[in-house]
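A single protein chain has been omitted from the complex, and every remaining protein chain is retained in its original position.
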């Protein structure tokens, strides 16, 4: 497809945190050519004037799909419901899309509609692959639409997947903490330093939209169908609770699992090692690990310990919410989709 | 005892964070007279030179119990095992003590020894009252030794007590987050801003010393014995996991409860309201609440919600770890012990 | 005037940071009665729902001066130009006002108009007293309008006043740093934690509006007229540069003075000691001092040192920008205006 050169990519929605970082990663990527950045805000300014530290000198344009230059792929960083129509229009021009929104993350249309409202393009759901790279690598490589996971599901599922596949999850509590960049380029009391600083703030109690995404993937892993099943089945009930803490980038999912049978450290660690031994971006830590160790990287770092006293298993999974949780995982997926080594531009 | 004046108090161990704050609160307290501050470090310096913002002009002395001035009470801010002998010596001189260490928190000597090692003064255990004010108010008022609770147990138990008393706890996961002051005046990688900043750091996985304290109290609440039972019985298994987050003062205990039977919001909120309606320092929030709202106060602020999807209950309990979690609760207890209105010097 | 009770006060503009803190300080003040809080935003909500940690249960109302209850004084926390008409209307009803805006800070109308544009009530300028308590205590006590100083002028002038009065200032550079609360309840890139965090951001280079205020006061001090002179005269040229740094509350004015003659530490320290020996809220430090030492207090803490190598004098002046820099100084002024001990409610 790109015998004569690098794949040509655009970032649609480059003025939010996720899109801007994606543009930065692609601009400095040795194998992709970033040909345009689009946005509704800041049109006409250079991206590097809005995000100086990313140093992307392209001018922000309005997206006009009918006048799109020849491009091979797009990263779409739109809000949910706004993304699907654009992804559809891009697909119709043969452009492969990594969608950062929630629009194509859920296999079940019913779950989507319960969680987000009407779906603008349900016809495309079947074409989409859930973009948690380590879980769906092969299908991502050939996909036209990759639904990049939410940051919380990324951290949580990487920790839980080996146990889910082994049918070991009886009950799961996920307590997630995230830096303020997770709120996005949104200006309110949750992001103002004078209110977000010196604070630990839980939000969306018992109703976070990432829960259905996590549950659906866990079920699929248990069913051995790796994301394909859209049939309702007995779920593993998941409690998911998110908190904002006063840092910029970083996310920790603390997962408390009641296993279906007793599980000791040796078996637990072997399960994880088997799953991730060859993974370039998953690190198994031998001591509790902070998010600082993965800041501004595509790594996910997991520490796991059995808690025999309480008959539980604790898994602590750290990522950078903007990198592996969003934009660098999108580039990891693009690498796969264009036959480029998966780590290219990310180490 | 103090017909002719205010009760006279000392703070032993005033050079750590907890002792220094206790000294500050007593120095500005309208009803106590702070007569001495002692410490091993910084002897001869004025406390206000070590902690300028606390503005306590007393000179730090070495504690010499045999030459102690006439005092009515002491706040003892020593490490565990070091505290008990001093508390004992003070008791022998008729001084009433609020001990900030773990030495008298556990009713069961066996649990203490399993958790902390040999106990220096097991003979005093019976005399001590667990100093979570809202749970043991009456016994604290008459106590010679008050074992001030750990900060994590304070936040956790205030959230869980109403459910424990009602026998509703089947399974409890506590995910606790705390600012760096919780590590104390300790200088290492966990407190250095360049490592603690931009970090979310779990620690002491599956082995935190506050777990036995929480479990023992929950059991006593369930048994209706309010802290008196030292008999082993079937425990509610508790998972307790602590995390450091980059702020100074603030602590949130996120408690995930599997109740023994279905529990809806109405009943949950009524349970809490009944328990705390008259409490001057417990606030029931009607929206998720951040630790910022209780910073530098003696308040505990709790938000609770049923999670019917998962069949769980979520309780989010915020305190200032140095205030209600440690030093201001000590003063609250002292107020009680000397017949002073409980809120005096704390609002 | 209030033989039968406490002076009755309102806070107009209580939904911004400054007004909300003023309301908090007055609500817990033993000698004032806070009778109303007004605002344009959040009308009908209780102030404690907007600022939970301030715990002021009054409902926010729209200000209707014609239906004003009987009040003795008002703290007006409006933007410049919006404040003056309200202050005027209050004066016409006999209400004494502490105005937190810039509207009455400058003696010279010409300077005001050059800096802020047209003045809505120049007729009131003569009635107003510059509210830097330590400099104008006696006139504040009898004033109908007190123009509360800017936070930067407060820190800078307290450091520089003793030298200005002695005619020792030849050339002044003020490098000021402030926490993010200084930007107010404004939501943009300068306050979003993900942009304000891990940043040191200079702003308004060579054009800050606090410079004319500082220069006018310095000139008045030198002329021995303590703020009364509105005649142009030879100015001490002041460079003033502000920076935002990633904390909430705190401000340091680092002042670099070229003195008109050699000045050694002994004389420098004696000048400051003479000026502030009796001041309850000015502390002269004997070591460099951080803003943390004055956080959430009405103190200004100054460290001064001659720099003989460069023939300069360095004065480092720390305040809490929201407290002494704004709201607690307003209360300090109100105390004076109503014959209440100056420290009441502030220690």
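Chains here go by letter, A, B and C, matching the order in which they are written, and residues are numbered from 1 within each.
We adopt the following convention: a residue touches a chain if its C-beta (ideal position, glycine included) is under 8 Å from a C-beta of that chain, and two chains touch if they have at least 3 such contacts.
Since the structure is predicted, the reported quantities are computational estimates derived from the model, not experimental observations.
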In the intact complex, which of the presented chains make contact with the chain not displayed? A, B, C
The one of C:82, C:141 or C:201 in touch with the missing chain is C:201
Where the missing chain touches chain C, by residue: 171, 173, 175, 177, 179, 195, 197-206, 211, 237-239, 241, 243, 245-252, 254, 256, 258, 288-292, 295, 303, 305-307, 309-312, 314, 316, 318
Hidden partner sits against chain B at residues 17, 179-181, 185, 187-188, 191-194, 196-198, 246-249
Take the complete complex as the reference. Which residues in chain A touch the chain that isn't displayed? 28, 52-53, 198, 289, 292-297, 347
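Heads up, the rule we're going with is that only the chains that are shown with their structure count from here on.
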By mean C-alpha position, what chain is farthest away from chain C? A
Whole-Å distance, C-alpha centre of chain A to that of chain C, is 47
List, in ascending order, every residue of chain B touching at least 2 other chains. 198, 289, 292, 295
